[in-house]
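With one protein chain removed, the remaining protein chains of the complex are shown where they sit.
Per-chain residue numbering starts at 1, and chain names A, B and C are given in the order in which the chains are listed.
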Amino acid sequence: MNPDFLLGIASVAGVSMIIAAVRAIFVRDLLSAIILVGFVSLTASVLFFLMDAPDVAITEASIGAGISTVIFLWGRSKVREE
Amino acid sequence: MRTFIAFLLALYLVFFAAAAFESFGEPQGLGRIAEHYAAEGFEEVGAINLVTAVVVTYRGLDTLGEVSVLFTAASAVILLLSVFPLGKPANKPSSIVLLTMKVLPGPILLFGGYIIAHGHLTPGGGFPGGAVVASAALLVLLGCTQEVGFAKWLTFAESMAGFSFAMLGFWGLLKLGQFLNNSVLFLGIPGQLLSAGIIPLISAAIGVKVASELSGILVAYRCGGGKE
Amino acid sequence: MSLSLVLLLSSMGLLLTGLVGIMAKKHLLRIALAFTLASTGVNILLVWTGYLAGRKAPIIDASIEEIATVAVVDPVPQALVLTSIVIGVAVSALLVVVAVLTSRELGTADVRRMRNLKW
Partner (left out) sequence: MSNTFSLILLVLLGAGFAMAFIRLVIARTAGDRAVALDGATLISVDLMVLMAFLMGRSMLLDVVLVYALLSFLGVLAIARYLEGGL
């Protein structure tokens, strides 16, 4: 096994995670922010997988993919703004 | 300007965290407790997956407390939504959602059961398996427009799971003088499905509890609290 | 650049971004989103404290040849983070409910326009 490969995957995942997080904070549309937070959760799951924590990766994937997204989408549709 | 000030403040806080980690230094090996878990856990508990062993038996009392925290948050959500009910959608789902809702919950439920049951052998255990089962419930709830049938069983399942977790702990206390002692059942051969003492039972209890609490939150979101 | 440093920097960056969002944003749901980001960053940081480069996942099966003490990473932070994630999603559900009910009560979700809070 070549450790440089894992370093490359970690760099790609980490850099894209931070860029997506910054964009999620500063994007104007709230629905786009929710989708970007879902992407951050995905890359966090890849990083947990890389850090030899498969249990944590399963939990993060199953929580971040479905339940967290649905909670925020529900809030977006029920919040009242004038 | 406000963002810049917030950035400086956050940088200050994160710098504190980085300084604290700097004083730890780069870890060279396992800590004292983790070394004991890695060296003795295989014989003491009989589980292959050390993380499940730590969650369920070594730190089982902490897990009981954490599950109580989860219960508090879920019941706060359900209470708020039953006092201040919001409207629910009357929109019919499109055919893709309807077909997915009929086909996919079965396999997801089966896979969640696999993750819970094999918690001591492969990655998984109570918490991830409960989240997967709650995802199957979420899929059913996405497509429905009226009350769902399983909603009234959630409270019963949740309380029975919590009760059996505590009772399994007290069994060890009565028989061997130690809360959540794993040796009250036979340990078996590590690597087989029926091994590792009471770890599969406690995993099942945690899984049912987590799944019913997360599904309770989602049902409250869909149906406005309902009759708890 | 080593693998460990890359992981540490990405978790610190995510924590920083989440804190900036919590402090600088004014919409209640955006604050809840930034809270989720910060808690993910903290989770990665906690798992990083138990990571040892070159070792394997803490599952002792046939593919681990040496003694387990020198072959696996630290299982204790992973066990803590496992529960922390599930509790985090319940807490963010509570945050979203409070945000929605506040916006229904006051007519707005913007923190600057909530005049009725002073009494």
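The criterion applied here is as follows: contacts are C-beta pairs under 8 Å (C-beta built on N, C-alpha and C of every residue); 3 or more make two chains touch, one makes a residue touch a chain.
A quick note: this is a predicted structure, and the numbers were derived from the prediction, not measured.
Considering the complete complex, the chain that is not shown touches A, B, C.
Of B:Gly41, B:Pro128, B:Gly162 or B:Gly207, it is B:Pro128 that touches the chain left out of the display. Interface residues of chain B with the unshown chain, by the touch rule above, are 89, 91-94, 96-97, 100, 104, 107-108, 111, 115, 122-124, 128, 132, 135, 138-139, 142, 145. Listed by residue number, the positions of chain C touching the unshown chain are 56-57, 59, 61, 63.
Residue-level contact of chain A with the missing chain is found at 1-2, 5-6, 8-9, 12, 16, 19-20, 23, 29, 31-32, 35-36, 38-39, 42-43, 45-46, 49-50, 52, 54, 57-58, 61-62, 65-66, 69-70, 73-74, 76-77.
Keep in mind that, in the parts below, only the chains that are shown with their structure count from here on.
Between chain A and chain C, the centres computed from C-alpha atoms are 10 Å apart.
Each chain gets one centre point, the mean of its Cα atoms, and the points for chain B and chain C are 16 Å apart.
Under the contact definition stated at the top, the residues of chain B that touch 2 or more other chains are 49, 51, 86, 123, 125, 127-128, 131, 214, 217, 221.
Of all residues in chain C, those that touch two or more other chains are 20, 24, 57-59, 72, 78, 82, 85-86, 89, 93, 97, 100, 104. Interface of chain C with chain A (complex): residues 1-3, 6-7, 9-10, 13-14, 17-18, 20-21, 24-25, 27-30, 32-34, 36-37, 40, 43-44, 47-48, 51, 53-59, 72-73, 78, 81-82, 85-86, 89, 92-93, 96-97, 99-100, 103-104, 107-110. Interface residues of chain B facing chain C in the complex, by the touch rule stated above, are 2-3, 6-7, 9-11, 13-14, 17-18, 21, 24, 26-27, 29-31, 33-35, 37-39, 42, 48-51, 53-55, 59, 63, 66, 69-70, 73-74, 76-77, 80-81, 84, 86, 122-123, 125, 127-128, 130-131, 191, 210, 213-214, 217, 221. Per the touch definition, chain A reaches chain B in the complex via residues 53-55, 57-59, 62-63, 65-67, 70-71, 74, 78.
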